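A protein chain is absent from this complex, but the other protein chains hold their places.
When the chains are written out, they are named A and B in that same order, and each has its own residue count from 1.
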Amino acid sequence: MIHTAREVAQYLGVELEGDPAAPISGVASPERASREDLIYVDSWRHLGRAAASRARCLLVKPEMSLSGKTLLRAANPKLALAKAAAWLLPPAPITQGVHPTAIVSSSARLGAGVGIGPYAVIEDGVEIGAGTEVAAFCFLGRGSRLGENCRLHPRVTLYAGVQLADRVVVHAGTVIGSDGFGYVFGEGRHWKFPQLGRVEIAEDVEIGANTTIDRGALETTEIGAGVRIDNLVQVAHNVTIGEHTVVAAQTGISGSTEIGSHVIIGGQVGIADHCRIEDGAVAGAQAGIPTGKTIRKGQTVWGTPARPLAKFKEQYAWFARLPELAERLRKLEGGRSED
Amino acid sequence: MIHTAREVAQYLGVELEGDPAAPISGVASPERASREDLIYVDSWRHLGRAAASRARCLLVKPEMSLSGKTLLRAANPKLALAKAAAWLLPPAPITQGVHPTAIVSSSARLGAGVGIGPYAVIEDGVEIGAGTEVAAFCFLGRGSRLGENCRLHPRVTLYAGVQLADRVVVHAGTVIGSDGFGYVFGEGRHWKFPQLGRVEIAEDVEIGANTTIDRGALETTEIGAGVRIDNLVQVAHNVTIGEHTVVAAQTGISGSTEIGSHVIIGGQVGIADHCRIEDGAVAGAQAGIPTGKTIRKGQTVWGTPARPLAKFKEQYAWFARLPELAERLRKLEGGRSED
Partner (left out) sequence: MIHTAREVAQYLGVELEGDPAAPISGVASPERASREDLIYVDSWRHLGRAAASRARCLLVKPEMSLSGKTLLRAANPKLALAKAAAWLLPPAPITQGVHPTAIVSSSARLGAGVGIGPYAVIEDGVEIGAGTEVAAFCFLGRGSRLGENCRLHPRVTLYAGVQLADRVVVHAGTVIGSDGFGYVFGEGRHWKFPQLGRVEIAEDVEIGANTTIDRGALETTEIGAGVRIDNLVQVAHNVTIGEHTVVAAQTGISGSTEIGSHVIIGGQVGIADHCRIEDGAVAGAQAGIPTGKTIRKGQTVWGTPARPLAKFKEQYAWFARLPELAERLRKLEGGRSED
């Protein structure tokens, strides 16, 4: 569906300069854009790329100008592009109905307009809200519950009793509700500690591919509204993650750790058990946070063991100068160079 | 099924104080317990939580007392709880029989009481021991062999020839027997080195979700009895892991590394190829063990490159004081502060 520049500007609530009738049918990068694609520029550095683009319509910062283009001025052009894309290119409507090869328990309850893909398996007592899509090969264990307008990509596995609220998106291969890694050592072997808890995922969460989220042991593993979890992330038993927190790929969060809201966790971060990461904290990529550690509200930490970013930078700067420090020490001692 | 406190105490072989007729139907955390749930306390710190709990029956250390509760005194209350839970809450009996949608080769041999879930695929020559459950979407490649009372959760994939002994549990999405990452560089490209070996997993092993265990190249990848492997772990070709070793999430073990028994490996540890981790060693989370390295019996290592914990702590303590050391050096040189 094609809109005009005026319609897009009105939808976004931004100022328009240029041809209000210019058609916009999609979004693109400057290099790949057609005339009808909307592009965005949020840095003077990239203005040249935008000028050379075939795109007629540009989302730019309020202070930017570019002759020969139709400009939509937004405080945050990238955010405006994201919103425009969601409006211009809504996800394809789901294939409603239950594919004849899906196996759906007679005790499962499906809302209106649900789509169940081929070879999905839906066990007893499952509830699926209206408009939710469950793609091919998904497995919904006994008593799991999905809200409305969720989307499970192919091969998502929910163990028994997992709960997803509305508009949760889960990418392919992700496993939710597997047993936590809890054992008690005694008499020469590791005895399984009961993993009887639940998993509750709040609304508007998106979870990447091949990620694993374990059920609680005796408690509940909880993921707050609006959380974004990337691919290959491990979330252990009893972890809680607050609203609108972001967890990048291959990060591991160990048992019973509490993560606040609006936290940003980089890729390959390791957070040990029983940590407390307060609201708005930031953990840089590959940071390692030791058992029981608290990261204070809004603090940015880096490195292993994680420490405040400024301290990390200062220590690492001296680390890089260690050969020089050693040489200076040697001189003070009156000795000769060591190598 | 409901037991009495006396029955549970007898089963565990522990001393009882209080009401021997108090009913126990499950286990829980102090906060979530109902009156009939058994809880455990293994630290004086948590005695208050236990006192405030609705639970009537507590597993406590021999030296602990708490009025108004029925006490079961055990040297290791947490271990006792694990054992009690396994007894009180045995896993639901499996759904015996072959689901009509499962595809089972006519040359496969199934033991008594086996359960094969919907859409499982079982290739030629597979053997499955009595009482084993193979859940939905599992793929058992040609000639793979499972012992008795194993449990494969949905979507486990065994490549051809993989062997699991009795009582092995594998969580969803795990892949066992994929080709190892072995190539020989020559003439400008990477030639595949033959990956013809096997995977043998001994009895009572539990493996987490979305983990990968490669087949041997020319040898066998071997996992010893009672081993616990968490989610998203990578076990490369020819690796051997001894009995009752524990490997936490997202750890990677490279080709031909030998790991002893009762080793503890933290999360996100990287062990390069041809290492030797001897019995009882411990590798802290995110440790990196370089190619060919030996970690001696019982040694605890930390950091990258991994070194003994005491040394790691000493070095890191000085690392944190580097800015101070530099300043002291500057003073000795008679100079002014650098910043």
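The criterion applied here is as follows: contacts are C-beta pairs under 8 Å (C-beta built on N, C-alpha and C of every residue); 3 or more make two chains touch, one makes a residue touch a chain.
Every value quoted in this text rests on a predicted model; they were computed, and no experiment measured them.
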item	value
Contact residue for the chain not shown (choose from A:47, A:136, A:160 or A:309)	A:136
Identified contact with the non-displayed chain, of B:62, B:93 or B:305	B:305
Option from A:3, A:56, A:69 or A:171 whose C-beta touches the chain left out	A:171
Residue, one of A:10, A:29, A:43 or A:65, that touches the chain absent here	A:29
Missing-partner contacts on subunit B, residue numbers	103, 119, 121, 137, 139, 155, 157, 159, 173, 175, 178-179, 181, 183-186, 188-194, 196, 210-212, 214, 218-219, 232, 234, 236, 250, 252, 254, 268, 270, 272, 288, 290, 304-305, 307, 311, 314-315, 318-319, 321-322, 325, 328-329, 332
In subunit A, positions touching the absent partner	26-29, 32, 76, 78-79, 81-83, 85-86, 89, 101, 117-119, 135-137, 153-155, 171-173, 204, 206, 208-210, 226, 228, 230-232, 244, 246, 248-250, 267-268, 285-286, 303-304, 316, 319-320, 322-323, 325-326, 329, 332-333
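Keep this in mind: only the chains that are shown with their structure count from here on.
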item	value
Interchain centroid distance [CA atoms averaged], subunit A/subunit B, Å	27
